[in-house]
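For reference, the structure is listed below as structure tokens.
Missing here: one protein chain of the complex. Every other protein chain is in place.
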Amino acid sequence: MSGAIVSAQGLVKEFAAGNQVLRAVDGVTFDIAAGETLGLVGESGSGKSTTGRLLVGLVPVTSGAVRLFGETVTGPGGAARLARVRHRMQFVFQDPQGSLNPRMRVRDAIAEPLDIKGGVSRAERGERVAELLDRVGLPQASADRYPHEFSGGQRQRIGIARALALRPEFIVCDEPVSALDVSMQAQIVNLLLDLQERFGLGYLFIAHDLAVVRSMSRNIAVMYAGTIVEMASREALYAAPQHPYTQALLDVVPRPDPDRIRRPALAGEVPSMMNRPAGCPFAARCPRVQSLCRSETPLLRGIAPQHQAACHFV
Amino acid sequence: MAEADGETLAPRRRLQIVRRLARHRSFRIGFTIVVILTLAAVLAPLLSGIDPTAGRARLRFRPPQEAYWFGTDNFGRDVFTRCLYGARLSLTIGLGVALLSGVIGAAAGIVSAQFRRIDAVMMRLMDGLMAFPAIILAIGLAAAMGPNVGSLIVALSVAYIPRTARIVRASALVVRELEFVDAARVSGAGNWRIIWRHLLPNCMGPLLVQLTFVFAYAILAEAALSFLGIGPPPPAPSWGNIIAEGRDQAIDSWWIMFFPGLAISLATLGMNLLGDGLRDVLDPRLKVET
Partner (left out) sequence: MSVLAVENLTVSFRTDAGWMNAVEDVSFEIGAQETLGIVGESGSGKSVTALSILGLHAAATTRIPKGAIRYGGQDLLRVPERAMRRIRGGEIAMIFQDPMSSLNPVLTVADQISETLMLHQGLTRAAARQKAIGLLDLVRIADAAHRVDAYPHQLSGGMRQRVMIAIAIACRPKLLIADEPTTALDVTVQAQILDLLRDLQGELGMSVVLISHDLGVIAEFARRVLVMYAGRVVESAPARTLFRAPMHPYTSGLLAAIPPLDHDVRRLPTIPGSIPDPSRRIAGCRFSPRCAEVEPGCRTAAPDLMTVGEGHLARCLPRLRGRAA
């Protein structure tokens, strides 16, 4: 897809786990266009964070390529090209507790990207901090306080202000609302949407809950055991989910409706990412499993415009 | 949205650290003790007109009395005066060792934690140092540099560096996995910025606690070493060598050992309280007791 500011091509990431190899991300491919959001959902351990970290260079790829703003930042010479585009992207972390240095005042935390980039006068720095606080809806007095004086939702705002400091064009949001109460969650989702509208930001929005992703994303990718099992536009995915895992995920989101009767939960848990057997990674839990699924790995293929799924039987 | 307005009560925080220190009860006590001991060392000639090294055979083994508050020793020297002058050496050694081993140990620990490739080498080096007896090292240094305070400080520092390095490394290894370090990396922060701004400040608590122990151990170790004749030669008093010299008369003339021992305990207590205070106050998360 042209016009993509971020593009992942066959990303693979392996970690050493003892004397075994853990394949956390296994051939992930997607594009994100300027000003758009790709939602990435999946269970814990499915490789969502690792995918996000691969994009911004926090962990090196095992194989595959990442292109950012037209530069290939993986492979030989990638580090230098990454340094060139680094200031155009940012990361918002999941844990509002751990993502701010407890010894740094909010002012310094927010200004850190500016300080690292350098070339900012004291006055400019102060102005920029004030502006950023304003942007994320925090009072100016917050600048002189320490992170522990804030609630989870407020800390998440501080993390967002820090991410905005260099006016990035793309932000990886790694479960920015998963640790928050619903009321805070809604505030942060709205804030991210406002910022996107104003600055034309592109997001990779990671979550484990399909309901949260719905309000954020234009396109959605569902990850299972390191692979994308379904990817579609929001409309297509929620109207007609194709992969049995996506269907199960949608079914399982608890709804505020006491009369709803949910189907019984999927049995089993996400498979181990070490020594994975051949075949579809979801086969062990799939209600529609056939013998083909245990022998042959389904590939992600187009099944309708804007809709891909990795299942033999869709 | 002004949700944080007035939720916490903190206007301007300029002299905040100083104010928090002043409010910290154990810091105040520790600070007072350390200041008093330091003043005693500096003002020793004003506080006592007696020569700390001149012996007077007539006055041997006097128990504490009005003229000689802490009694006198086997040469008839005034123990009070010797304790005052002894504070100079002992405090210098305690502080010197704490600072030197603190700086080098912290640097070694943090560098090990951040640069994983040199970690193994660095830690083997530390294990080697730890296994090497401080006394042998001190003897060697005394032979090379002469038996003076400097060589003693270096020898004792070398002995305490490995422990300090290990403690700092352990906490730095925890801190570097936290997300704020990743946040700095995403923004392009280099290793040194991560060390200075993120790792070091967050390892301060355990480091300070360790250094107050080092301070106390160094004062005691100096006593052991002076007993062996290493370190500053006996006529110049230190709390350690006063105790060492008083050993033979411990039963009959208890005061010779008791008062310098008390001084060491007091100095250790003072440093410990001071260290606790610093640790609490440097950690913005802790509420300061008043």
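Lettered A and B in written order, each chain numbered from 1.
Basically, a residue touches a chain if its C-beta (ideal position, glycine included) is under 8 Å from a C-beta of that chain, and two chains touch if they have at least 3 such contacts.
Nothing here was measured: the structure is a model prediction, and the numbers come from that model.
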Hidden-chain contact residue, picked from the options A:Gly3, A:Gly119 or A:Pro264: A:Pro264
Identified contact with the non-displayed chain, of A:Asn19, A:Ser121 or A:Ser183: A:Ser183
Residue touching the undisplayed chain, where the options are A:Lys13, A:His87, A:Arg107 or A:Arg234: A:Arg234
Contact partner of the left-out chain, one of A:Arg81, A:Arg145, A:His208 or A:His307: A:His208
In chain A, positions touching the absent partner: 43-44, 151-154, 181-187, 189-190, 193, 208-212, 214-215, 234, 238, 248-250, 252-260, 262, 264-267, 269-270
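Just so it is clear, only the chains that are shown with their structure count from here on.
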Residue ranges of chain B touching chain A (in the complex, touch as defined): 1-5, 8, 10, 12-13, 178-180, 182-189, 193, 197-198, 201-202, 204, 282-285
In the complex, chain A residues that touch chain B: 53, 56-58, 83, 86-87, 89-91, 93-95, 98-104, 109, 112-113, 116-117, 137-139, 141-142, 144-146, 148-150, 154, 159, 162, 166, 187
